[in-house]
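Heads up, one of the protein chains got dropped from this complex, but the rest are sitting where they should.
Chain lettering (A, B and C) follows the sequence in which the chains are written, and residue indices restart at 1 in each chain.
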Amino acid sequence: MSRKPLVRECPPTTWYFRQPRYLRYMSREITSVFVGAYCVLLVVGLQRLAAGPAAWEAFLLGLRSADSIVFHLLALAATFYHAATWFNATQKAMPIQVGEDFVPGNIISGAHYVAWAVLSVVVLFLAGVF
Amino acid sequence: MKERTIQLEVLRYNPDTDTEARFQRYEVVCQEEWVVLDALNKIKADIDPTLNYRWSCHMAVCGSCGMMINGEPKLSCHAFLRDYEGVIRVEPLAHFPVERDLVTAPDDFMEKLKRVKPYVIPKEKKPISEGEYKQTPAQLMKFRQYSMCINCMLCYAACPEYGLDPEFVGPAALTLAHRYNQDSRDGGRLARQEVVATHEGVWTCTFVGACSEVCPAHVDPASALQQMKITSSIDWIVEHLIPGGKSARDTVSREDAGDIS
Amino acid sequence: MAKSHKPVVWFPFAAGGTVIAFFLPVIVVLTFMAALGHVPAGLGYERMHAFAGSGLGKLIIFGVVALSLWSSAHRLRCTCYDFGLRADTLVATVLYIGAIAGSILSAVYLMKI
Partner (left out) sequence: METISTDVVIIGAGGAGLRAAIALAETDPRVRVALISKVYPMRSHTCAAEGGAAGVIKPDDSFDMHFDDTVGGGDWLSDQDCVEYFIHEAPKELLQLEHWGCPWNREADGSVAVRPFGGMKKKRTWFAADKSGFHILHTLFQTSLQFPTIARYDEYYALDLLVDEGRCQGVTALEMRSGELRQFHAKAVIIAGGGAGRMFPFSTNGAIKTGDGMAMAYRAGAPLKDMEFVQYHPTGLPNTGSLLTEACRGEGGILVNKNGRRYLADYGMGPETPVGQPQLKTMELGPRDRVSQAYWHELQKGNTVTTQWGECVLLDMRHLGEKKINERLPLVRELADAYLGVDIVKEAVPIRPVVHYMMGGISTNTAAATPLPGLFAAGECACVSLNGANRLGSNSLVELLVFGRRAALSAIEHVQGLPAPNAAALKVGADATAKRIGELFSRSDGTESMSGLRKEMQETMEKNVGIYRTEEGLQEGVNKIHELRQRYRRVKLTDKSSVFNTDLFQALELGSMLDCAEAVTVGALARKESRGAHQRLDYVERDDKNFLRHTMVYHQGLDVPRVDYLDVVITKSPPGVRDYSGDHK
């Protein structure tokens, strides 16, 4: 038998350079780094809040650094990107059938976007932004 | 008819003579509306009879002619020359061993298809003489999309998780399980869970979504797999967190599994 | 092939993903405003303390923090694998423990408020 199948490995550490869609996937996954880091910041904030008014004010003041601004920009991008990919995915995870037809995916995702916008406005309002 | 000369760069590998693959460039006079497969056929007939690849239907339904075209998994009978500029690079489907030239070995995929029990395990048996199982158009639509898979394996070539972990049952096979799970005539879901709800089953999928993007039959395996993750999670909760849930489940699934033969 | 216990980690991941999507962007906006020096009124000590002091507030804060932590820990675990880090058990242990620790700490702090 002269069979000698050639195995062309999928390069384990660089595969995501092969197609643009893989890069898009990886950037979605990378958002977790910033989300995670931001969560740590929230935990720290809670600790400060528990420690009393002075600690809390110091914490707020501490946010005002160049590093913090850069970090916030990144976190903002990451959370927005996460939100968009997540809402776009809902139509896949939970298709809704009404009668024979399925509700078009963009309606399901669209509804999520609307709910998201409303929720965000409510939070901003409660936080006294306007 | 408009003609156009195109350059194809095709991966060649002959186990009889080669130790590694190499690219070979062909120049082919094509017609504007041709697909890549037409160009390959022309090479085979007029330029180089030693070039090997699979094809049959030329209408995107038999699933034989999947290849990487400029790095993207495609049916070559559905890859229109009008969509390409410059040199077109043709390689065998990624993530499968290359038997020769553009011919890959699909054994792993075939084995996985079989593993998911892709046939009706009837909820209630009934003889042919009693006619058809009633199924409303709505019940049909529930699974029809998932029954459209032509087994072309493009999704396997697109899914990096399959490339990284060949144990992964993979998008098309799992979607086929979902197709039967969703069929109103079927009662075999729990039997299929033995494959679906494992690490190599849906849990290797990280929802890259490439499978659905390349699927020529619009099957949307990514969606099927997400849905199965949700049902598998609910199953798990029933089995482990609800008292009596596990034993009840087990009896059902044993009956289901025993029902076939 | 045995059935996987992945749902234990996946279910909270999915819940967390939803929480992140709906809540984190706006929360980031709030602290970002603070970072820029425009602290929203609601972030003042009094109002924050009152909010975190209430039962519902505690629940919401804990839910958001714990689920988001878990979700990002889980996703990071997969990402490590995708980058070629094959010590999955180790990575998972470290990250999940980290997430759990973070959640416990939040709970402790919340109890103090």
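Simple rule for what comes next: a contact is a pair of C-beta atoms (placed from the backbone, for glycine too) under 8 Å apart; a residue touches a chain by one contact, two chains touch by 3 or more.
If you're wondering where the values come from, they're calculated on a predicted model, not measured in any experiment.
For the omitted chain, the shown partners it touches in the full complex are A, B.
Among B:A21, B:V103 or B:I230, only B:V103 touches the chain left out of the display. Contact with the chain not shown here comes from a single listed residue; of B:H95, B:K117, B:H178 or B:R192, that residue is B:K117.
The missing chain lies against chain B, touching residues 1, 14-17, 33, 44-46, 49-50, 52-64, 78, 80, 99-101, 103, 105-106, 110, 113-114, 117-120, 122, 126, 128, 131-137, 139-140, 143-144, 147-151, 176, 180, 183, 185-186, 260-261.
Although one chain is not shown, part of chain A still touches it, namely residues 1-3.
Convention: only the chains that are shown with their structure count from here on.
Among the pairs A-B and B-C, the greater number of C-beta contacts is found at A-B.
One inter-chain figure worth recording: chain A and chain C are separated by 12 Å, centre to centre, where each centre is the mean of the chain's CA atoms. The distance from the centre of chain A to the centre of chain B, with each centre set as the mean of the Cα atoms, comes to 30 Å.
Multi-chain contact residues, meaning those touching two or more other chains, occur in chain A at positions 12, 16, 29.
Contacts with at least two other chains are made by residues 78, 82 of chain C. Contacts from chain A toward chain B in the complex involve residues 2-8, 10, 12, 15-16, 18-19, 21-22, 25, 29, 89, 91-95, 97, 99-102. On the side of chain C, the complex with chain A involves touching residues 17-18, 20-37, 39-43, 45, 47-49, 52, 61, 64-65, 68-69, 71-76, 78-79, 82-84, 86, 102, 105-106, 109-110, 112-113.
The touching residues of chain B, when paired with chain A in their complex, are 13, 15-16, 20-21, 71-72, 92, 94-95, 97-99, 105, 137-138, 141-142, 158, 160, 163-164, 206-210, 212-213, 220, 222-223, 226-227, 229-230.
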